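The complex is shown incomplete by one protein chain, all other protein chains being positioned as in the whole.
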Amino acid sequence: MLLEVKDLNTFYGESHVLQGLSLNVAQGELVALLGRNGMGKSTTLKTIMGLVKSKSGHVIFEGTDITGFPPYKAAQAGIGYVPEERRIFPELSVYDNLLLGIKGGKIKNPNDPNVWTIDRIYSHFPKLKERCNQQGRFLSGGEQQMLAIGRSLMGNPRLLLVDEPTEGLAPIMVQEVRNVLEEINKKAGVSILLVEHNLKVALSLAHRVYLMGKAHIGYQGSVEELRNNQDVRAKYLEV
Amino acid sequence: MMKKTIKPILWLALLVILIFFPKLFGVYYTNVFVTFAIFATYAVAVNVLLGYTGLLSFGHAMFFGAGGYGTALALKHIDGLALMPAIGIGFLAAMLLALVLAPLVTRVSGTAFAMIHLAFGQLFYILALKLRHITGGEDGIGNFPIPAFTIPGLISIPLKGDPVNFYYLAIVIMGLSLWLMWFFTKTPFGQIQVGIRDNEKRIDYLGYKIPQTKAIIYVVSGAFSGLAGCIYGLFHNLVSADGSLGAMISFSPIIAAMVGGVGSFFGPIWGTAVFQVIEELTHRFTDRVELVMGVILILVVMFAPSGITGAVNTMKMKWHAYTASKAKMEKTS
Amino acid sequence: MDPTTSMYVAQGIHGIAYGMVLFLIASGLTIIFGMMGILNLAHAAIFMLSGYFCYQIIAMTGSFWLGLVLAPIGTGIFGIFLERVFMRSIRASGHLGELILTLGLSMVILGLVKVFWGTQSLPMQVPEIIQGMVNLGGLEYPIYRLFIIGMSLVVLVLMVLLLYKTRLGKIVRAAVSDRDMVNALGINIPVVFMLVFGVGCWLAGIAGVAIAPILTVFPGLADQVGMDAFIVVVTGGFGSLAGAFVVSIIFGLLSSYGIQFLSQLAPVLMVIFMAIVLAIRPNGLFGVKE
Partner (left out) sequence: MNILETKDLHHDFSGLKVLFGINLQIEEGERHAVIGPNGAGKTTLFNTITGTYHPSKGKVFFKGKDITGYKPHKLARIGMGRSFQITSTFTRLTAFQNIRLAILAKHGIRFNLFRHVDKMKDITRETEKMLERVNLINERNVPAGLLSYGKSRALEISMAMATDPELILLDEFAAGMSRDETHNAVALIRKMTEGKTVVIIEHDMDVVFSLADRITVLHYGKILATGKPDDIRDNQDVKDAYLGDLQV
């Protein structure tokens, strides 16, 4: 297993937001984490990343126990994080935003085709190249999303945590972001744990899904199984 | 039940000690106690703002000084002014200053509030030094007349040069001030004030006006700081920039409140007591009061952020938990 | 130049020189505040400490230039020490705790300075090359103040280069807006904090050395100049470098022309200016809402 999350318990003050949550992601897999708002999906990603501290439980990445690591150590271990709000640095140019994604400020083997360089990001996201000198705050929502993904790829992560990448985007951009995630997963071989509210996008990408009920995993299975299980969909996703 | 009978006895004992204090401990310690009473009142007045409302002022010396200069100037320039009106003038001077500043300072909070007061405090210090013809500059206003405490036709108690009589005046006024401020925190308004410290937004949504509420607290805090400053000026028969407006005059009540515990009404009084003892000791052995105070401040913030009263409460809770668990153990066995 | 004009010009240059020194102090305060949210009340004491360091280095080696370079570096290292030992442990206790802690630190530094160097004013001689007067189109002007302006400009340019051209600078600018995201990109934020704190103290150190030959070195330096720097930061808007710069220069000019016309009451002008600005904009001239 690339990522194993075992029995996480996370609190916000007194509020028990993750109650014994476990999940895993295999090498090369794209796993979707679905569920209604407020169930704890984003908190799960944040806890894995170390942005939120868990009270108990373990996060094991590539066999190393990274529980309680500060975010920068989790990132250095090989996890990339694309947050829900994108969190582009508004004062910095697109180029500089990408630059900060490089670990230690230097790309080790720039000629290795499997290593992400700024040029390689530009070839995947031509729009970013066009706007490379613009400040982050002037980008559209879709471009910010591309930049957020590109920025985390610059750290050459083996696992990408992506939180609601299509939220608030126009349909054409949704499609584009979807395709980018597919490329990253299929062609570049980066494993992805995806939180996504758009079921169509999620199911068209994922190998496996987890459905979250309140603060825990309520259901897991393959995409096919979910498609055929109206009861589960009604219980965890629909109105 | 025990508590109900013990409390009046304790108060009575305190009263007896206060009455016979000068007889028991002599003039030197009587004067030390007057200083303590003044600074305890001042620290409580500062804490009404700091602990109860969460507003940290780095410039309360301006109120302390306003009280002192107000009274001293009045006594110096108005012939035949009686004592109580003179003290009243000091009190009102500080109150007026707070009223004038309130519209500006209640709009900001947190760090900006602290820093604005630092600047204003410094401003008044400089003014006192430079406006020599009014304030006497570095020498200050000294040796102004101090009228006797009189009730016409009844009594006349001379105060100038009589430390014991002055002691009684000071503790009565300071005691009264402390009681008034304590009562203030117990009124419905006092409850709103504590609410502001905990959660300003909610207070707003309950229908209370925030800036007006803050302004009243601010004026109360300033006025009683002024009263303390006024008694301090009378006590030394001297009001000077360094003695009444210096930065340490602004910082010492904060330190006292922090050491004693900002979360409780009486915390600053304990803090002042500790502060006085330390100052007394350090003065005796070194003149590095600042250094010692700085070290204490750092230690308190790092290791006992809720001060003496906080530490005592924690110990109390632990003791209760301990006795409770012990009682349980005995019951089961 | 007739005497009146030359007097105005001279006071103007005086004001700019003082403004630049203020900005050196205020910029460090501002960067630290912007990134870490700490208003470091010990900053003024650190500024003063640098003057003493410089005095000591000159006393030991006889070289002003050595003091000019080494004293700020020493101050920066001292700042790193403070950050590691004190600031880090206090982050959780909120603004009140930070203000009180840094106030305590400033009292301790002041107390220690008095232990080591006493309370008297220590004069500082500058090398002959920057002593004396220079003729500026008919105006006799002290070279040393021009030297201060020049040096401050060099530092300013260096700082702009550092902030806009280096990776560290970009990290700092990014961290001012979103610390956690920078952290999540694999950048060791605690180390960056430490460096920023060090650089901030280094800047204050340069100001301390620059001002020492004019005002001499004495414990009251922290109150006198430091207070002005704090007023600058409050008036300019917490965390805004542009605000700090503009207000520094305004204050420098206010103070030098103020001395000309109001002699005694020049400092009052700054507080009044601050009060007016805050009455209109409670978050400072360039401040954004918290």
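Each chain gets a letter, A, B and C, in the order it is written, and its residues are counted from 1.
The rule we apply is simple: contacts are C-beta pairs under 8 Å (C-beta built on N, C-alpha and C of every residue); 3 or more make two chains touch, one makes a residue touch a chain.
Everything numeric in this text was worked out from a predicted model, so none of it was measured.
Considering the entire complex, the omitted chain makes contact with A, B. Against the chain not displayed here, subunit B makes contact via residues 183-184, 186-192, 194-195, 197-199, 201-210, 213, 216, 263. Along subunit A, the points of touch with the absent chain fall at residues 12-17, 36-38, 164, 167-168, 197-203, 214, 227, 233, 237-239.
Methods note: only the chains that are shown with their structure count from here on.
The touch graph of these protein chains is an open line.
The most centrally placed chain, judged by C-alpha centroids, is C. Most remote chain with respect to subunit A, judged by CA-atom centres, is B. Top-ranked chain pair, ordered by C-beta pairs in contact, is B-C. Centre to centre, using the average C-alpha position, subunit A and subunit C are separated by 43 Å.
Separation between the centroids of subunit B and subunit C, computed from CA atoms only, is 34 Å. Averaging Cα coordinates per chain places subunit A and subunit B 56 Å apart.
For subunit B in complex with subunit C, the residues that touch the partner chain are 54, 56, 58, 104, 107-108, 110-112, 114-116, 118-120, 122-123, 126-127, 130-131, 247, 251, 254, 258, 288, 290-298, 300-302, 305.
Partner subunit B is touched in their complex by these residues of subunit C: 39, 86, 89-90, 93, 95-97, 99-101, 103-112, 114-115, 223, 227, 230-231, 233-234, 238, 264-265, 267-268, 270-271, 274-275, 278-279, 282-284, 290. The touching residues of subunit A, counted against subunit C in their complex, run 49, 51, 70-72, 74-76, 81, 83, 87, 89-92, 96-97, 99-101, 103, 105, 151-152, 155.
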